[in-house]
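Here the complex is missing one protein chain, while the rest keep their positions.
Chain lettering (A and B) follows the sequence in which the chains are written, and residue indices restart at 1 in each chain.
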Amino acid sequence: MKKKIVSLLLAASMVATLGACGSGSSSKDSSSSSAASSDSTAKADDPVQTLIKNTTGTVDLTLWCSETKEYQTVMKEIVDNFKKEYSDVDFNITIGSESEANTKDDLLKDVEAGADVFAFADDQTNELVKAGALQEVSTTYTYDPKETDTDGSLEAATIDGKVYAYPMTASNGYFLYYDKSVIPDEDAGSLDKILADCEKAGKTFGMEVSNAWYLYSFFKGAGLEANLNDDGKTTDCNWNATDTDPTGAQVAEAITAAAKSKAFKNLGNDDQMAAIKDGKMAACVNGTWSSQTVSDAWGKNLGAAKLPTFTVNGKQVQMGSFSGYKLIGVNAYSKQTGWAMLLAEYITNAENQMKIFKATGEGPANKEDQQSSDVTSSPAIAALNSQAEFASLQRVGANFWTPGNSLGQSLVEGKYSDAQKLLDEAVEGITAEVK
Amino acid sequence: MDNTNTEKIVIKAPVSKRIVRPILRHVWLGFLSFIWLLPIAWLFVTSLSGYKGINTNHFFPQTWSLANYKQLLFQPDTVANFPAWFKNSMIIGVFTCIISSLFVMMTAYAFSCMRFNGRKQLMSFSITLGMFPGVLSMIAIYFVMKMIGLTNSIVGLIVIYSAGSGLGFLILKGFFDTISGSLRESAKLDGASELTIFTKIVIPLSRPMIVYTIINAFLTPWMDFVMAQLMIRSKDPKNWTVAMGLYNLVQKTLVGKYFSVFCAGGVMVAIPISILFVLMQKFYVEGITAGGVKG
Partner (left out) sequence: MEEDKISLRQYFVKFGTAVKNGNIFTKLSLIIMGMGHWANGQYIKGCIVTGVEALFIWAICLIGGTYWPKLGTLGTVQRKEQFDPLTMQKTVNNFDNSLLILLFSIVGIVIAFFFALYYIYNIKKIYEVQQRKEAGLHVNTFKEDCREMINGKFYVTLLGLPTLGVIIINVIPIVFMTCIGFTNYDIDHQPPTYLFTWVGLKNFHTLFTSSVSDSFGYVFIRILIWTLIWAIVATFTTFIGGIFLAKFINDKRTKLPAMWRTFFVITIAIPQFVTLLLVGKMFGNNGIVNGICSQIGLTGFLEDLGIISKGLGYIPFLSKPGWAHVMIILINIWVGVPYQMLSATGLLMNIPTDQLEAAKIDGASERQIFWKITMPYIMFVMGPSLVTSIIANINNFNVIYLLTTDYTTTNMRFANSHGNEVDLLITWLFRLTNNYSNFKMASVIGIITFVICVALTLLSFSKFLQGDREEEFQ
């Protein structure tokens, strides 16, 4: 057997649900044991060996991950390697196609019939935990995410101080793509200049403002907040604040002013990609998932940067953003909890995060991987990294989205008479109790 | 129908009626056909496009290729496995078609041609049942099926599509009602059982409507993606139906790479259904002669 890093407190209570294993002490413990347990002979108390010994018959596991060809291929490879790693056990692992964005909706219809191991976007962590669908990562066996993965990615997997998932990628946020032949590098920092350049060239700039996920960036940039309350369900939001500088209404009017530009297009991801392929669009706010299409269309003219600044009340304000992670979760209703956890760990270890990056272009959450030259040389990842200081974790309640989308749509259309009233209504919806 | 009569009208008619009107009639039909066929034409030409995404500028593709069909039929990947979808849908379609056509005919006959206690109440009750929003009971149907152990299987879908079909008896019943009662009475006097009357008299007389019923029953499983998505928990494309699979291809993450493949799939699905229509069209014509028997 390969080296196993057993990061668990043997003395600690066997009851994982009751005692939230102190995260600090457990990681300390693992660092010492990682050096010690290089011995390949199986110890009687090595849980993995015990598990192998106790496993009889075929282990059936289902894994859900993104339906794109790149993901499916790399996951197949990883799963095959996993089978080799534990060659003593007979596995039957099925890989299913499920968009990470839909995992929650699909899984919660019948948790018991869901996948044992699944990938999901970190905005679903809260609701998955609330529904009891995620197995807590109380103990890790082959590596410790707390040491190897970035703090942000771990925080995305943590609810109420407990870790519920294994970080896989750290590049699920958004940033700016632009066509250098239309927008010179020095203009890419300002939304006004981008729009002016686009107008001049007869091209467009795409951003899906009618999606609360993107709309957030304007308000966040101006210092207004939308956060999850302590109850874990409702959202605290001050986008309608009148005592801040700038006020919510000023931000709203700034968005409308920008959207008035002929070049500004409020388009969804697929429409943006179509417009870019057609050569109509010269810049867009989008994420790593689009890097292939964008670089195919623009080639060496491809530019990627942090989000630009926009003009509020005559001042330039840097746009904020949601950072985004893809996580691997283990189903709390899995019949093979042990193996599911080991598979989840395997998929998200340093080596395989690198593999996933190479296959899909999505940046790893592993600290070491992030330093590798392959990763740092990717323009998309570099852009995300420069956006990172303005990005914040996605922690909003279920009622954030629909009113947020609606607010975005209203602001883009600009057909409201009183920005303050519009914001007040939107905030009332966003902060409403979940009924 | 009556040739001499028609000829008389033609001879008598003034020029405007004889020449202009028929032309207008056909121009109008041509215009309607154009409207109706336009999207279908777009589907067809896009399925031959060399460009995978949605073409928003041009009706006709700039590059033509058969690659979409090749990919669809011979290169199943992790997202699209058309041969398997087609096979699944075909199995479901055929069985659903047989079972639900039978169910519809049976209930229609019982309600139209037989008299028994509680008949009217039962009819009102079944019409009332049909008014409950189907989407709402989906999750309950899922758990009922899970209880029987039929989730995630083709059999389960066949049961779902056909078991409730007895509720859709109204149209056929309306048609059965028009079949002469004396015909049945005289058959009974000759010693025919109800079963004989059902199979030997009523069904042959109702061919056109039964064809309509059969076509409807066959189409259901090819159209539904919502129920199928809920019932088929497997995320392996080879277990999906055509509707599920094609719907998945136009989801946000995939549409840019699979739109023309989706169109090719739409064209391919039309083939079995068109064959069905061509075969069934014959029976419509036969319906004319059947009409002659009625009094």
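Methods note: a residue touches a chain if its C-beta (ideal position, glycine included) is under 8 Å from a C-beta of that chain, and two chains touch if they have at least 3 such contacts.
Since we're looking at a predicted model, the values are computed, not measured.
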Displayed chains contacted by the hidden chain, counting the whole assembly: A, B
Candidates B:I98, B:V155, B:A187 or B:V226 - the one touching the absent chain: B:V226
Absent-chain contact - pick from B:C97, B:I141 or B:I232: B:I141
Residue ranges of subunit B at the interface with the undisplayed chain: 1-2, 5-6, 21-22, 25-26, 29, 32-33, 35-37, 39-40, 42-43, 54-59, 103, 106-107, 109-112, 114, 116-117, 119-124, 126-141, 143-144, 147-148, 159-160, 162-168, 170-171, 173-175, 177-182, 193-195, 198, 208-209, 211-212, 215, 219, 222-223, 225-226, 242-243, 246-247, 250, 259, 262-263, 265-267, 269-270, 273-274, 277, 281, 284-285, 287-288, 290-292, 294-295
Subunit A residues that touch the omitted chain in the full complex: 8, 10, 12, 14-17, 45, 47-48, 50-51, 54, 105, 108-109, 111-112, 127, 130-133, 135-136, 138-139, 141, 210, 233, 260, 262, 265, 267-268, 271, 274-275, 332-333, 337-338, 341-342, 398-399, 402-403, 405-410, 413, 415, 422, 425-426, 428-429, 431-435
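As a working rule, only the chains that are shown with their structure count from here on.
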Separation of mean Cα positions, subunit B and subunit A [Å, integer]: 43
Of all residues in subunit A, those that touch subunit B in their complex: 62, 64, 66-69, 72-73, 94-99, 101, 109-110, 113-115, 268-270, 273-275, 277-278, 289, 293
Residues of subunit B that touch subunit A when the two form their complex: 51, 53-54, 56-57, 77-79, 139, 142, 146, 151-152, 230, 233-237, 248, 251-256
